[in-house]
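Have a look at this one before I ask anything.
The excerpt is restricted to a subset of chains, each kept in its original location.
Which chain is which? They are A and B, in the order written, and residues in each are numbered from 1.
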Amino acid sequence: MPRPDQRAPEQLRPVKITRGWLDHAEGSVLVEFGRTRVLCAASVEESVPRWRKGSGLGWVTAEYAMLPRATNTRGARESVRGKIGGRTHEISRLVGRSLRAVVDFKALGENTITLDCDVLQADGGTRTAAITGAYVALADAVGWLRERRSLKRDPLTGSVAAVSVGIVDDEPRLDLCYEEDVAAGTDMNVVVTGTGDFVEVQGTAEGAPFDRGLLDRLLDLAVLGGAELTELQRKALAG
Amino acid sequence: MPRPDQRAPEQLRPVKITRGWLDHAEGSVLVEFGRTRVLCAASVEESVPRWRKGSGLGWVTAEYAMLPRATNTRGARESVRGKIGGRTHEISRLVGRSLRAVVDFKALGENTITLDCDVLQADGGTRTAAITGAYVALADAVGWLRERRSLKRDPLTGSVAAVSVGIVDDEPRLDLCYEEDVAAGTDMNVVVTGTGDFVEVQGTAEGAPFDRGLLDRLLDLAVLGGAELTELQRKALAG
């Protein structure tokens, strides 16, 4: 099975990061990984959750969700079903954890930044696009706080980006689209910092269990992709 | 209080209707009324709800929702709160009812078209933008069915559009933005067909009750605005 869009195995889809897509949010990004399109909005609140009050520390959290028709077939709304599904919960937690890895909460002070990552269109890699875009929205929200002189020093200790890798037809591939994701025997989401370290490694054998050699090749590919995304984030924030 | 964007009282905000904004949906529109931005996705399902099975009749329904940071201050997600609020329920019902007014369910056959109207950014008039955009998405979904030869005849008996009108500083104004909406003493949402008839009239005295004369002036204004929107829909569908 060749790649549906003729990419090389180690090639990302066209990635587009549009800052300031919303007028109200303190930071906002429309991030596109090919046809996957995620709207990331950063909201600043000048307070922290109850359990963190008086600690002098800030907080960063995230909520991930999908519009009902982001996917090929319409899915029921979680608000209508009255509960959040396991997948949504899992990804929201992953996005929040990933961003918190590069935040100095003391420098942030008692502010909360919430990242809403809403998938407008899904074609594989929505969680990695969400993390990659959310970092840029977070950086903009931090900039907004800095401009208002609400921060003593930079609360960002680095940058963070994420990418998926997987084995399709025995070939390690970078940044799977939905069609490839379904076909992949092994599937891995890797969150890396701008300096190439790991924040999160999540690999799953969808089909046959995988050995150490394969795992190593996937990690290599992910580090490569992560570096490219870091560069794209840097350019977007410089632009 | 002059209009925040210097419009004449009987002038709409810049309206933009972008068809085909999504790749998966059978019909999709990004509709903009000034800064208000609503994504309308039409999903076709080749079946009907249980209570309508075997009737030979189709169904059209709608779900309206707002992204948490569509507004100036972040709102809690209804999926997280575990229930849908009254306002969301009310508008979802209004959108569905408005669209059904121009559908011949016999011609549609046992198909269901669901219109998801998700407010990406809110600046007043989200329900009227939703109805106006959803009609165009519905028309595209009907076109999709027609191309697949799933329809014997056109299930659309007309077009439908909606606009808000209100009294601000004793002046009847068309298409209120959020700032005006808050200031308005009386506020009315009017859904009209392409032939200028009424589908829904919802007027509310936010401040002092209003008399018949005022009501008449507001209706006049709404009919005017509805005609303009109808023309914009026509152009968008022709384009």
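Of note:
Here, a residue touches a chain if its C-beta (ideal position, glycine included) is under 8 Å from a C-beta of that chain, and two chains touch if they have at least 3 such contacts.
Keep in mind it's a predicted model, so treat the numbers as computed, not measured.
Because every chain is the same sequence, the assembly can be counted simply: 2 are drawn, and the full complex in the file has 6 copies.
As a working rule, only the chains that are shown with their structure count from here on.
If you average the Cα atoms of chain A and of chain B, the two centres end up 33 Å apart. Residue ranges of chain B in contact with chain A, taken from their complex: 22-25, 28, 35, 39, 41, 43, 45, 63, 65, 67-72, 74, 77-80, 82-84, 88, 114, 116, 118, 120-121, 123.
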